[in-house]
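Take this structure first; my questions come after.
All protein chains of the complex are present and in place, except for one that has been dropped.
Up next is chain A:
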Amino acid sequence: MTDADHPQHPNGPYGADNPEKPNGSEEPNDPEEPNGSDHQDGSENPRDRPRCNNRDDRGQWDDQAGLESVRIPMQRTPAEDGGPLRGPAPSPWPQAPAPRPARRQGRTPEQFSHTALRSLLGAWALTACSPREAAAVEHHLGDCGSCAEEALRLRDAVGLLHPAENLDLAPELRPRVLAHCLGRRPPRVPVPDWAVPYEAETARLDALLKDIGGAEWHAPVRLRWYEHGRRVSRRTTVAGTVAHLLSVDGLVAVALELADPLGADTPGGLGPTKRTEAYWGASPVPPTCLVRLPWREQSRRLVRTVSFLAEEAAEPGAAGAPVSYGDFVLPLPDALLERAFECWIHAGDVAEAVAYPYGPPAANHLHRMIDLAARLLPAALARRRYDRAAPARAGAHARSLRLEIEGAGGGEWLVPLEGPSGPASEGAEEVAHVALDGVEFCRLAAGRIPPQDAMAGGTGDREAITEVLTAAAALSRL
C-alpha cells in the first residue's frame, strides 16, 4: 500500500504539518493491496475471490480490527438534523448479504471498475454520491473485502467530523493566562502598563477579523463623529475601517521612527483624517481583507517597540517622543491609550456591520480610557469657546464640574470649566455634577451618541452640563 493511502505519521498525528503528502506523493494508487496485487478495471482476479467470499479469511490480509464484530454503520447523520438524506437509503450490508448474483447478471457493477468504485468510497461515506453510484458502491461492498474494510474505516472517520466548536475564546481568558504565565516567570521586557490596553484591544479586534468571511470585509460601515458641533459621517467598509486604524496607528509608528504604512514619502504633519484619506485614495480599488495583516503587524511592532523603549527609559512613562496628531500632540503613553480606545470603538463598528457581539474593554483598561478623555475635556471646552468666540468670563472665579462615571472602570473626575490653563480645580467652585455610565461616556466621546441623547443624570448648572457633554462629543473625529 502507499503511504498516501494510509498516511504514516512517524510522530503521531501531530507530527506532520502537511499530512497530505507524507512522502511527497498524494495520489493513492492501490491502497488496499498488501501483496501489491492489482485490481484492474473489474477484471476478476482469482486471488481476490476467496477473500471476498470468505470473511473468515480476512485476518490474514487485513491488519485492521476484525470485521466479524463490526459492521458498516448507518449512513452518517447529517450535519443538521432533520434535513432529508441525500441519496438512497443505506445498504443494510452485511445483513443483506448477497446481491452478488446481480453482478453475474451484468447490471450496475459492470459500469464501474473496482478502481472507480474504490475512488468513490470517500464520497459514499459522506453520502455525497449520486444514487446510481451509491447503489454500485454498496453492491460492490458485498463482494470486495478490501473496499468493505475501507468503507467501514471511512464511515467511522465521518463520525469524527464535528462542527468547529468554541471558535471564540472568552476575551477574559487572555489576561488571565498571560498574568498566570508572568507570575510564574517575571518578564525581562514587560509590556508597559499604559500599552497593555492597546495590546489587548488590537488582539481582540484581530480575533474578530479572523472569523469574518471574505464578503463581510466589504460590509458597509458608517463612521460618525462631531465637527464644529455638527454630526458628520463617512461611509466605508469593514476593510476601510481597518485601513483607517492602520493609517492613524501609523502616527505612533512615525513618532517611534518605524516605517510609515502610508509610505516613506508621506508628508509629515498630516492628521488622522488626512492620513486616512491619503491611504484610501492611494489605491484605485477599495481596501480588502489584505489590510488585516499590515495592520496587525504594525500594532505588534508598536507594542514590541514601546516595551523595549520603556525598559530602557530612565523613569517610567518617559519613554519615546510625543506623538503629533497634526493639530495637537499627545505623550506616547496617552497616544497608545487613544489608539486602544479607537481600536475598541471601530471594532464595535466592524462588529455591528457583521452582526457580531462585541463587549467593552476590561474594566481597568476602560478606566484608563475614561481618564484620558476626562483629561482631554478642558482643552476641548476651551476650543469650543474659542470657536464660538465666547468671551472669557472676566473676573469670574474658577468653576468645575464633577464627572461621575458609573459601572465597570468608573470613577470621579473634576473637570475645570475654564480650560486647561485655568486655575487648578482644587479651589474651583463645583457648579454641577453629572453621572453617566462608563461605556455610554465613551460612546459619547467617540461621537457615537449625540450629547442630548446621552443618558446622563445631573444636578447643578444645566448650561455647564450641556457644555461638558458637547465638549465630550467634540473629542470625536474620524
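We adopt the following convention: contacts are C-beta pairs under 8 Å (C-beta built on N, C-alpha and C of every residue); 3 or more make two chains touch, one makes a residue touch a chain; residues count from 1.
Convention: contacts and distances are computed from a predicted model.
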Hidden chain of the complex, named as in its UniProt record, picked from "Amino acid/amide ABC transporter membrane protein 2, HAAT family", "FAD-dependent oxidoreductase", "RNA polymerase sigma factor" or "Raffinose/stachyose/melibiose transport system permease protein": "RNA polymerase sigma factor"
Of A:242, A:270, A:303 or A:417, the residue in touch with the unshown chain: A:303
Contact with the hidden chain (one of A:111, A:130, A:283 or A:452): A:130
Residue touching the undisplayed chain, where the options are A:156, A:257, A:412 or A:463: A:156
Chain A residues touching the omitted chain (full complex): 4-7, 9-20, 26-28, 31, 76, 78-80, 83, 86-87, 119-123, 125-126, 128-130, 153-154, 156-158, 160-167, 169-170, 173-174, 176-178, 180-182, 184-191, 199, 203, 206-207, 210, 300, 303-304, 307
